[in-house]
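On to chain A.
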Amino acid sequence: MAEAQTLFSLDDVSVRYPIRRGFFQRVVGHVGAVDGVSFDLRRGETLALVGESGCGKSTLGRAILRLEEVAAGTITTAGKQLVSRKELARKAQVVFQDPLGSLDPRWTIGNLIGEGIDVHRTATGAARDAKVRELLGQVELPSSAFHKFPHQLSGGQQQRVAIARALAMRPELIVLDEATSALDVSVQAQILNLLKDLQAEYSLTYLFISHDLTVVGQFADRVAVMYLGRIMEMGDAAEVLAAPRHPYTRALLASSLKVDPDMRIDRVPLLTGDVPSPRNPPSGCRFRSRCPLAQPACADLRHHMITAANGRQAAACIANGDL
Partner candidate 1 sequence: QDKHGGKVVINVHADAPNFDPLASTEFAVHSRLGLAMNRLVEWQTGDDIGYGQFVAKPGLAESWEISEDGLTYTFKIRDAVWQDVAPVSGRAVTSADVVATYEAILAGGVQKGLLSAVDTITAPDDKTVVITLKRRNVVLLQNLAHQNMWILPTEAFDGGYDRNTTVIGTGPWILTADEVGVATRYVRNESYFGKDENGEQLPYLDEVEILPIKDLNARIMAFRSGQVDIWFGPLNMTQMEGLKQALPDMQDVQTTANTQSELYLNPSFEPFASLEVRQAMNLALDRLGLGEVVRGGGGIGGVVGPALNTQTLPEEERIALYGTPDHEKAKALLADAGYPDGFTFEFTVLNYGEEFVREAEWIQQDLAEIGVTAEIKMVDTVAGQALGKEGDFQAMFLMMSPFAEADEYFTSHYLPGAVRNYTGIDDPALTAMIEEQQGIMDVAERQEKIWEIQRYVYENIQNPLPIWAAVLLHPAQADIRGWHPMITQGFPSLPEVWVED
Partner candidate 2 sequence: MTAPSPNGASVTTTSSATRPVALAVEGMAVTYSGILEVCSDVTIDVRRGEALALIGESGSGKSVTVLAVTGLLGRGGAIVRGSVKLDGEEISQLSERERRGRKLLGKRIGMIFQNPSRALDPVFTIGQQLNEALRLTGLSGKAELRAKGTEWLRHVGLPDPEEALDRYPHQLSGGQRQRAMIAIALASEPELLIADEPTTALDVTIQAQVLNLIRRLQRELNLALVLVTHDFGVVAAMADRVAVMYGGQVVETGTVDEIIRRPRHPYTQALLASIPTGHAGARIEALAGSVPHAASMPSGCRFHPRCPSAIPTCQTREPILEPNREGRVMRCLRADELGHQNG
């Protein structure tokens, strides 16, 4: 796609969390939560980020929102790197996983949704209230919710408030950090539908962080599969899920259970072992400690992405012959 279509561009982005110890809180080490990630977020698309817990999905999302500092690499918006916090706020917004935790329990819904309007002074007084009510309508909440407190709403309704709050900024990108994984399937379906409608209406771009591959298959245009801070495979969602290339994607896909009584648990091919700690990840290919196809040479493999003709990318892998 054309350059103009790129909303955010990540180039070799790494994020590290310092590990502090002792009286003077010295930094004694780092957790490399995200390690050399590059991709473009295209206007109007839904890019899904999948992977196991702790692989750095949220961190990457937070880095784009500049909630975490980028240790290396650049995140650019329309070619520019430095935008002010307030400018960024109008470009990118977020919806978090825990609906209750992301709403200040001491604020009314009206004020929560209106916070962005107040901060940016886009409207005041009656105009502001009207705008908030309009937003309530857009996320299909009754306007009686205006004076309520978050704990008086159901989880699905809370998540709608979070979405309305993000929408209030008229952003181009919304980072959905497991926005539906705390919800029941029925409510999840409602929210997913709402998000789809909103995307169509406002041509929003979504960074959809999830670990449910089925949801991703249905909801996302493209998918990036992460493992221990690195992208292992990336491409068109339907293609990747239908024909995974990297052994990790294959294992992940195989482990996720289908609603199919023929797929009994004893038939599911198992991936052995646990995810290694990101504090000291395995050398070379990070998946090699669990990979069924691992070879000694994997320990020395340099991580880089191989781009196939159809635009699909996969991390270098000896077993695949992608080098």
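We take it that a contact is a pair of C-beta atoms (placed from the backbone, for glycine too) under 8 Å apart; a residue touches a chain by one contact, two chains touch by 3 or more; residues count from 1.
Behind the choice of candidates: all candidates are chains of the complex that A comes from, given by their letters.
These numbers come from a predicted model, not from an experiment.
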item	value
Touch assignment for chain A within the complex, options 1 or 2	2
Residues of chain A defined as touching candidate 2 within the complex	52-53, 154-156, 184-190, 192-193, 196, 211-215, 217-219, 221, 237-238, 241, 251-252, 255-261, 263-268, 270-272, 274-275
